[in-house]
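All protein chains but one are shown in place.
And now, subunit A:
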Amino acid sequence: MADTMQFDLVSPERKLTSVQAREVRIPGADGDLTAMPGHAPMITTLRPGILTVISAEGSTEYAVTGGFAEITGDSVSVLAERGLPTTEMTQEVYTTMVVEAKRQHESAREEAGEEAVEAAAKLLADMVAMGTHIGLDPNQASL
């Protein structure tokens, strides 16, 4: 069996990366998972988090939010609404993302049902966890 697989990270605006990867760690909605060549085909939605790609050149980390990952035995495609290398993730970008999540949480609390509030709260918590991982401060974002 081949020991690498095709990995694509695509955002709505452009193709972010396309490499041969040995291993991809994906922040799935129901928990993290690692895809390696020969993984059973699956589709999972993403939660905001860190996506790690391990290829021959080493490992690269991307911060991704929203979207899904499609895994087949020999390829992984991640369609993320927003995705950028953690090295390019600045406090400024992160702050706007957290503010957005907070706002969504607020509006969900006002109008929508319990389920939506829970989903928004989870989104916010994931966002905060992601920031802490990269070393950015989620508390700078205030409404």
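As a working rule, a residue touches a chain if its C-beta (ideal position, glycine included) is under 8 Å from a C-beta of that chain, and two chains touch if they have at least 3 such contacts; residues count from 1.
Everything that follows uses one rule, which is that contacts and distances are computed from a predicted model.
Novice: Looking at what's absent rather than what's present, what does UniProt name the missing chain, "DNA repair protein RecO", "ATP synthase gamma chain", "Electron transfer flavoprotein subunit beta" or "FAS1-like dehydratase domain-containing protein"?
Specialist: The UniProt record for the chain left out of view names it "ATP synthase gamma chain".
Novice: Write the list of subunit A residues that the hidden chain touches.
Specialist: 8, 10-15, 28-30, 33, 40-45, 66-68, 70, 77, 79, 81
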